[in-house]
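Yeah, one chain of the complex is gone here, protein chain that is, but the others are all in their spots.
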Amino acid sequence: MDKLITHSPILIIAIPLLAAFLTPLISRVNEKARDVLVITTLAFVEFLVIILARDIYANGIHIYTLGASSPTLTIPEQYMVPVRIILEVDAMSIFMGIISATVSLAAAVYSLSFMKEETGRDRFYTLLLLMIVGMFGMEFTGDMFNLFVFLEIASISGAALAAFRTRFTDAVEGGFKYIIISSAGALVVLFSVGIFYAQYNLLNIAALAQVIQYTMLDKIALALLVIAFAMKLGGVPLHMWVPDTYAAAPAGITAMLVVSSQACMYALFRVCFTLYGVTLNMATVGWIVIILGMLSMFVGVTMAIPQIDIKRLMSYHAISQSGYMLLGVGVGLAVLGNPEALATYGREAMSGGIFHIINHALYKGLLFLTAGALFYRTGTRDLNKMGGLGHNMKFTSIFFIIGALSISGIPPFNGFASKIMIYESVYRFNPILAVIAMLVSIITLASFTKAFQSAFTGPQLPQYKDVKEAPRSMLIGMGILASIIIFFSLFPGLIVGWIVYPAADALINQAIYISAVMGG
Amino acid sequence: MILNIIIYIFIAIGCFFNMMAALGLHRFPDVYTRLHAGTKCTTFGSIFLILAVVIQSISAWVAEGLSSPQSILTLHALIALVAILLTNPTSAHAIGRAAHRSGIKPARAVVDDLEKEKP
Amino acid sequence: MMVGIPFNVPFLAVAALIGIAFYIILSQRNLIKLVMGLGIMASGVNLFLVTLGYREGGVAPIYTHAPIERMVLPVPQALTLTSIVIAVATLALMLSMVVHIYRHTGSIDSEESRTMKG
Amino acid sequence: MSKIVRTMSSILSLFIFVYGSYIIMHGHLTPGGGFQGGAVFASGVALLIVAFGSQNLHKSLKEHHLSILESGGALIFIGLAFGGIATVFFYNFLVGSPIFGHIPPPGPNPGDIWTAGVIPFMNLAVGLKVIAGLSAILLVMALATTITEVEE
Amino acid sequence: MRKIAMAASLSVFIAFLIAATLVIHPFGYPPSQMDDYIIENAQSETGANNVVTAVVFDYRGFDTLGEATILFTAVTGVVMLFRRRKKE
Amino acid sequence: MATLEFGLDFWNPIVCITAFLVLIAGTYLLRSRGQKKYKKGTAQTQIFLSGEEPPSVEQRHIKAHNIYWGFFQALKGYYDPTIKAHTGIINDYIIWFTAIATATAAILFIVG
Amino acid sequence: MIEPGVLHIIVPILIVACALLVAILKDLIVAVISLAAMSLLLALEFYLLQAPDVAIAEAGVGAAISAAIYILAIRATKRR
Amino acid sequence: MRTFLITTACAFLLYLLLTTASGPLFLWSKEELIIGAIFALIVAAIVRKIFPVKNLRLLNPKRWFLFLAYFFGIFLPAMAKANVDVAYRVITGRINPGIVRISPNLKTDLGITMLANSITLTPGTLSVEVDEETNDLYVHWINVKKEALEKIPRDCKYVCGKFPDWARRIAE
Partner (left out) sequence: MWLPVAIFLAVCIAIILVRLFLGPTPPDRLVGLDTLNTLVIVSMVILGASFNEVIYIDVAIVYALLSFVTTLFIAKYIEKGGF
């Protein structure tokens, strides 16, 4: 068991990878065996993540040096900088890891019947596993170049999955837009990595954080990194690819693309807080992040109202919700240099933002899955053509209500818990921002009322007379997420105390992250 | 000393013909004639330049003893030469054929059998 | 001792390549041109990485017949290898998507072939 | 392509394949390695595609063969990485053992192929993977672009 | 409008890049603390004469695994995109 | 356990749910004291549209397109340019990227 | 005395010139040709920068494979 | 099977050529030989169907000597002449081009390939197209002589001298 915990950071990445390489071989033998393999792997990964999380909350940062003679030998003997690739898992990383593992498990279970009609499902599952590998790699690595590599894995597999249903024009178009955007972003990230390498001859994040000086080149690299990650996470005005891609992807994949963009958000926070940290002029960068967040919130939600495609509507809401996270963490970043303000409201704002990440992943995943269920049964995403589906699809409409109430911040759901943390702490920072955030929440409710009204209520339309309830595995997938949402709604104090505060503290305490690698 | 002179002569020949190839691409009027310059002259120039390298490395090989790494240089340079000799005329043929099939007439041609027989 | 290169010309070439790549991506409406722009950008970044590791008068970092003390830095070369393969992988995927877009819409112009907006 | 190109390609493809294997196998001694050699080898396949046509090649080389090869290469690679997990993932556990275990004398030396532990095996695995992957890309794209009407 | 935005942003962007080339270390004289260790110890630690291969497969082997994964992903994606569909 | 305390305030879903239940109970109480005249299936529940024939069941459902029509009319000055900015052309996305990246770099240089 | 740095000036300029050609011309096949030339010169520049490993990779991938993929894609779509 | 063995031998020889001096002095170390043999088998298995060694006549050492004699005695001088000729035309710009058809009456693919490549590299001629059935070559001729234009197919001796005979002797 000790051995398992020691090696678990690499196992979490390597076991899905092994399964992904095995999937094409096994699915030549038996289709059933492949499904079992995929689900088992994901469940095992979930288990590993949980035991690793328990270990981290008990014992602090987990270090794994690849290829050295011992996992904790980060720096070679008689030398001063790390040479090998180091995986560095702290509370924030494992927080993101929990999200990825959970949502991808639900999405995989859901996809079992959602993709039943499609051909080429072995490729689908291979790519799904690879996408999970990419997300875990981004979250666990402690090396800039490795971050780039896993960013590319997540983006390429995500693009291929978004274009999976090639018989639709918009699917291919969405995939193409996603891959262009992400490879441009990734190349910019690589350029920034090159700039760091040119100045300090280092690639490790912790080692770089120790020596970084905020010179002119560092400023350029910071701007490029922040904006590249902001584009990948869909912050306004770099968000335009989001509705195109999310709308076109299969529903289970859309839920995972949400998590993938949150992994990019994690990378953004990692760069701002850990890599630059105290050398940074926090107020400036913090305000840049806050402005991005405010724009995302407002433009996202206002653009969502006129949409008549249900998945486009939800995608714009995804943009709007990521604005909340940027706002919360941006406030924390802006007051990072001011210990008093940080203690009174900065940490709360960051915790609110980080708590919102997991809430958003859960309820937005659930909403996309319900939209997929509607599409599966009716064959359309157009809200104008829907109506009265609540008569036949009772479970789906209940899940939709849970997700919609949660996203609009209606008490007692978990969306409200994180939003109220953000409102109250941001109000101390700047009242106007908090007021806009509340306004956005109201407009969110309005637009989901529209979606619910058009799709589920109203008289039963004749063309949908014999629509059936969604198949069982789709209901199980949605049920997993819905039950977690209800659990989170009922016990928010527990969740925040367990996983959110440690994650926020891990971001704030740069010194611990550095000393875990560099010693001393 | 004599070896050096031979090497210099080879280099001079090689450089001259490569220069001719470069100029010929500009002096000639159409694809086919340019192919003449681009293929023949570069191949010939390359032979001489690579032979110069080979002669020099052989002399170094002899001077340093049999197990000198220069033997690898000699052999690999010769292999590169063979590769050039094999590929260059073939690709010239492919280009010429492609040009003709895409409908480019030879400029100032006095006779064109291919055009007559395969319209 | 050899004299250094004035104005860091290789770095300027990197800047020019990335600039041209962005110009192509921003201005050309042809999707294949767009992909080519990304390819040029990848080449520029590769050149940047390799240029970072060069030492004046260096030799390749291979022990076979070379003196040890003047070796150029090996890590950027390893990074560039990775980056080249990534570039070709994305290239293949992007181009096959372009082929599909053409089959669906009959156009490879980014304005004519779009179906989603607003 | 014409008869001349076909004959020349069949001669050169042998040359390219042998050269690709040489580059893969000597990755730890001379410039090269799995990726480079694999790319050279796959270019040989590209040469066959352009000279003989993908339809002809497809009679003897199917996508699923390549798919199996690629999965196999990837599995060997990750298996070698897992092999070191007794100490650490990616630990070079073959240095000093009888298989590829010679340790070269320090300093410049012409090189001995029987060195470097797992690196030659990794080169082979990556080479296999790159060969299969790039060939599959080229073959599939060539086939798909030749058949104008796709079966729906 | 679009052209003006394009020209302005592009020119400023290139200006930043060129400014960066002026302050970066001079061509041919890089800092080297991490690489010195690798150059000195690669041969004795891994047994490979080619230091680049040693870096690719040993010191940064995980990157190579990621890279192989990317190629695998791309191939899977391409084959998936051009798959034959079921006949209706 | 259920209470979320975050320094400034607290939030407890159990309390909230209890309050909701109390409210619902009160509402039901109020409703039960209402008039009993209302009957289903009589002319009381028929649609009356100034004597016209009411539309068929399918057409009674309000389409998604028509919801919040007045809202868009009121905010026309905001919506027209915003929707126009979402061109759907991939080049424009990268133009935004370049512009924002340069702007950010400029801000970092000027402000510090 | 001619110093070796001259080559480090000539070859990058040629590379940038090839890249410019890609930007200027509308015909895609010409763009592919000039990309191939750029890739070729890039390999020469890597060679000059003492990176033969990278030069082989660029030669294999940049010259043969990626040009082939471009050509196949252009064939399946249209030329300009 | 015979083709397979010959192909393997070719591949193995090529591999050995590439890895000379891996062992003591000129020879090869034994690991190198084993690895080379394995690779030669694999490569031969791939290319055996297309490698142009259908008959054993090419293995005759006499043909190899003929080839060497041809290469150094006929081909290289002709090539030198060709280059001087092209250089002259580059400088003066005097050309008189045309595409002519010749029928060298060669049977095998290898022969026609050799002839075409020789023609491409020698004075004033460049093979443009080959007829798949009759093995007729269409040659772009930079300086068309009047006397060659009398009959179709044109006379080989004006265009390419004695090359067809040599090609026949070596490759057929």
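For clarity, chains are labelled A, B, C, D, E, F, G and H in written order, and residue numbers in each chain start from 1.
Keep in mind that, in the parts below, contacts are C-beta pairs under 8 Å (C-beta built on N, C-alpha and C of every residue); 3 or more make two chains touch, one makes a residue touch a chain.
Small disclaimer: the values here were computed from a predicted structure and weren't measured.
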| item | value |
| --- | --- |
| Absent-chain interface as seen on chain B, which is shown | 7, 11, 14-15, 18-19, 21-23, 25-26, 31, 34-35, 38-39, 42-43, 45-46, 49-50, 53, 56-57, 69-70, 72-73, 76-77, 79-80, 83-84, 87-88, 90-92, 94-95, 97-99, 101-102, 104 |
| Interface with the undisplayed chain - residues on chain D | 1, 5, 9, 12, 15-16, 19, 23, 30-32, 36, 40, 43, 46-47, 49-51, 53-54, 142, 145-146 |
| Those residues of chain C which, in the complete complex, touch the missing chain | 59-60, 62, 64-66 |
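Note that only the chains that are shown with their structure count from here on.
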| item | value |
| --- | --- |
| Centroid comparison with chain D (C-alpha atoms), farthest chain | F |
| Maximum centroid distance from chain E, chain identifier (CA atoms) | F |
| More contacts between chains, D-G or C-G | C-G |
| Computed distance of Cα centres, chain F from chain D, in Å | 57 |
| Centroid spacing, where centroids are CA-atom means, of chain C and chain E in whole angstrom | 9 |
| Chain H, residues touching no fewer than two other chains | 18, 21, 116-117, 127, 129 |
| Residues of chain F touching at least two other chains | 83, 86-88, 90, 92, 94-95, 98, 101, 105 |
| List of chain E residues in touch with chain D within their complex | 43-50, 52-54, 56-58, 61-62, 64-65, 67-69, 71-72, 74-75, 78-79, 82, 84-85, 87-88 |
| Chain E-facing residues of chain F, complex | 92, 95, 98-99, 101-102, 105-106 |
| Interface residues, chain H side, partner chain D - complex | 7, 10-11, 14-15, 18-19, 21-22, 29, 31-32, 35, 39-40, 42-43, 46-47, 49-52, 109-110, 112-113, 116-117, 127, 129-130, 132, 135 |
